[in-house]
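Sharing a structure, written as structure tokens. Questions coming.
One chain of protein is taken out of this complex; the other chains stay put.
The first chain written gets the first letter, and so on, giving A, B and C; residue counts start at 1 in each chain.
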Amino acid sequence: MFVHDTLLNRLKRGCATMAYPAGPAPALPERHGGALRVEAAKCQADCAACVAVCPTEAVTRPPDRRVALDLGRCLFCAECVKACPTGAITQTGDHRLAVRRREDLVLGEAGNEQLRLAGVLDEKLRRLFRRSLKLRQVSAGGCNACEADTNVLGTIGWDLGRFGIQFVASPRHADGLLITGPVSKNMELALQKTYAAVPEPRIVIAVGACAIAGGPFVGHPQVHNGAGVLLPVDLFIPGCPPHPLTILDGLIRLLGRLEESGRKTG
Amino acid sequence: MNLPALVLQLLLLLLLAPLVSGVIKNWKAKLQNRRGPRPWQVYFDLAKFLRKDMVISEHTSWVFGFAPYVVFLSALLTGLMVPMVHLPAPLSLFGGVLAVVGLLALGRFFLALGGLDPASAFGGMGSSREMTLSAIAEPALMLAIFTVAITAKSTDLSQMALSTQSATWKLLNPAHVLAFAAMFVVLLAETGRIPVDNPATHLELTMIHEAMLLEYSGRHLAFMEWGASVKQLVLMTLLLNVFFPIGLAGPGAGAAALGISLLAYLAKLLALSAAVVVVETTNAKLRLFRVPDLLSAAFVLATLALLSTFLFH
Amino acid sequence: MDIGSHVITLMAALILVVQLLMTAQRQLPTSIRLFAIQSLLLAAIAAVVAYYHNASHVYIVAGLTLAGKVFFLPWLLNRLVQRIQIHQEIEPLFNAPTSMLICGGLTLLGYVVARPFTSLERLGNNTLPVALTLLLTGFFLMINCRKALTQVLALLTVENGVMLAAVAVASYGMPLVVELGIFFDVLVAVMVLGILVYRIRETFASMDTSKLNQLKG
Partner (left out) sequence: MNMNDFSATLLTCALGAYVAGIVGALLFQRAEKLANGVGFGLAAAGGVCGIFACASSLATGAATASQSFALFPSLIPYVRFGLRADALGCFFGMVVSLLGVALSIYSLGYVRGYYGHKNAGVLGAFFNLLLLATTLVFLADNAFFFLIAWELMALSAYCLVSFEHEHAETRNAGVLFFIMSHLGTGCLILGFLLLFQASGSYGFEGFHALGDKMPAARRNVVFLLFLIGFGVKAGMVPLHIWLPAAHPVAPSNVSALMSGVLIKTGIYGLARVCFDFLGTPPNWWGVTVLTLGTISAVLGVLYALMEHDLKRLLAYHSIENIGIILMGLGAALMFLHSGHPVLASLALIAGLYHTLNHAVFKALLFLGAGAVLHATHTRNMEDLGGLAKRMRWTTLCFLVGAVAISALPPLNGFVSEWLTYQSLLQGFGTTTSLIRLMFPLSGAMLALTGALAAACFVKAFGVTFLGQPRGDHARQAREVPFPMLLGQGILVAACVFLGLFPTVFLKLFDPLTRQLTGQQLSQQLTMADGLVLSGGPAQGGTVSTPGIALMLLCLLPVPLTLWALFARRAGTRIGPTWDCGQRGLTPQMQYTATGFSKPLRMIFKALFRPRREVQREYDFSPYFTTTLRFESHVEEVFQTRIYRPLRWLVLRASRRLRALQAGSLQAYLIYIFVTLLALLLFAL
């Protein structure tokens, strides 16, 4: 009988959700280099090998200052890592990339060879959204890779619902927007109206290089170079597309659920 | 009707309803091999909605703001008329099963009007489908109630429960089994469960119950969701305490009997929730115009129940 | 008392004879004259009944019949005949012998039908069958001839039959108001028919009512 077999099969398989964040994070695929690390000290005097190679001019080396790598514009293609003769730019394999402020994404200065990870929301918003966050996803142009990866979080393996985070149909029910894509001119009005439709207090999360700084479409006349231009963004998750683990880490870090479970594992 | 029983049942109603829908969501997740939200997640959602601001559409009139309160209060009032733990329900004098069905219809009436008010296409679609399907479900519900009321010679819920409780063989009586099956299908239709409507869908075109709430936000949405879960609890309690009144404490019951009755009630409630979860996870949503066939099947079941009241004894 | 009844029976029989004559002959003026005689006999019967029952109001009825039907109406019809200058009833539905036979049959029917009621009469026996026969033969006369004027005359004989029944059977019973009602009703009917006859004459240049079927749509 159909129902009987389905139930037995389901019960046999048991829970397929990963232990993360309580348990260890799933391994990243080897092609995914993880976060980048910039040690400007190793740079030779007038070497600009990495600047020429970067497709979205994420790496800049102004004449008198040290090299600066803007992870917001970076597509993580790791060309610069290969091109750098002295190994100033290296891949750390760390999946944690989410930051709260746009300037935190710029590496290279003395203090910040690596990313300063996103802190928790301010106390009022945290207490409100800590256990129940409903997001309205807006695809503002882009290649749909970030949407696919965000969607993966809903599957039984990642199971975003266990954190109380849920994607809803109507912005009226939502607490925030999760924006993907470079916000094309066509989608500007839709994005504005969706943001206006979300009741206060609300947050905005920009996922993927496009949403942060326009990604591969940066500078195109039909594109607004990311959501930051139109809306106040609370969380930036770089990557093209960011790995589901990175997005999940960003979300639960934002809600302060990470230390909580992190504390559990010490 | 004594005040403490009333207040206690009101609190039980308010606290238990979100828990039941949370448990159903959690068990559904478990059956889909994922951990899923914790059963008390619904409380967090409700608390958050209450705290949030509201965005109200410019086209709405006073009916939009009035509807959530009617939905919430009518659901609560039906809860007080249904015996949950103690046999004569606190407000059983104010109305029997006909008043319960009437109040649920009142809530649905204003819910549909709330859907139509903001002049959005989704709201109209939700209202139209909700009213259509509930109209088709009504005769099956009424005939099942009639079957039980006829054997109990009364429309008072406590009387029905007593008459079923008095004769134990009544539980296996074919009339009761068929009526229970019909009522179970109507329960799925009324609370918008999978075969009829998918509560967790994002696609507005397939929504029925959810489409009417698309325009609500903040505390209005909280009252609507809470009312819906109270209505679900009321219908489940109606189903349980009329067809399986085992352990239901009689009028003069002491604290111990009440305790047992509460436990029995919770156990039965979890059993019914399990049944609902199994149905939801193993079935797909029916196409809109296949649902009337399901509901007319329920009507046939109820008619068979009626026939068997006097064919078999 | 029995003399009166004999006189009445005789006069009723005479009325019947006059009626049969009217059916047989073709001449219009003679028909009018026969009608006048018939009305005179009717008035006489009314007077005799009034005398024997000393019911004063029946005298009024007799007087009215006398004035109206014996003098005024024949004068009116004669004037009409002069104005139209048609004296012949050319071809009636049934020729004379068959119509006489039919009248005989109708008389028989009248007697058979009226037999159970003859016990009601106080004065003169079987005046009621005569009245009924008068009614039936008058009706037949109306069907028989085409000319509008003779149909009017036939209608008047029918009315005489009704009057005879009223006077003979329930003279003291029939309230005056009903009698007057019938009388004036007839008077008006005749006037209207008179005008109608004149109009038919105008439009169809003949009094033949069968021309009316040209009016059909």
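The rule is short, and it goes like this: a contact is a pair of C-beta atoms (placed from the backbone, for glycine too) under 8 Å apart; a residue touches a chain by one contact, two chains touch by 3 or more.
Since this is a predicted model, take the numbers as computed values, not measurements.
The undisplayed chain touches these shown chains across the complete complex, A, B, C. Of the listed positions A:170, A:225 or A:246, the one in contact with the omitted chain in the full complex is A:170. The residue from B:21, B:41 or B:74 that touches the chain not shown here is B:74.
Between the chain not shown and the residues A:72, A:181 or A:199, the one that touches is A:199. Touching residues on subunit A toward the chain that is not drawn are 170-172, 187, 189-191, 193-194, 196-197, 199-200.
Those residues of subunit B that touch the chain absent from the view are 10, 14, 47, 50-63, 69, 72-74, 76-77, 80, 91, 93-99, 101-103, 105-106, 108-109, 112-113, 116-121, 123-125, 127-129, 131-132, 134-143, 146-147, 149-150, 153-156, 159, 214-215, 218-219, 222-223, 288-289, 292, 299, 302-303, 306-307. In the full complex, the hidden chain is touched by subunit C at residues 93, 109, 112-113, 136, 139-140, 142-143, 146, 151, 209-210, 212-216.
Heads up, the rule we're going with is that only the chains that are shown with their structure count from here on.
Contact topology of the protein chains: irregular, matching none of line, ring, star or complete. Ranked by the number of C-beta pairs in contact, the top chain pair here is A-B. Each chain gets a centre from the mean of its Cα atoms; for subunit B and subunit C, those two points are 91 Å apart. Averaging C-alpha coordinates per chain places the centre of subunit A 42 Å away from that of subunit B.
For subunit A, no residue reaches two or more other chains under the stated contact definition.
Looking at subunit B, one finds that none of its residues touch two or more other chains. Those residues of subunit A that touch subunit B in the complex are listed here as 2-3, 6-7, 10, 13-17, 128-129, 131-132, 134, 155-157, 159, 161-162, 164, 166-170, 172-173, 175, 197-201. On the side of subunit B, the complex with subunit A involves touching residues 29-38, 41, 44-45, 47-48, 51-55, 201-204, 207, 210, 213-218, 221, 278, 281-282.
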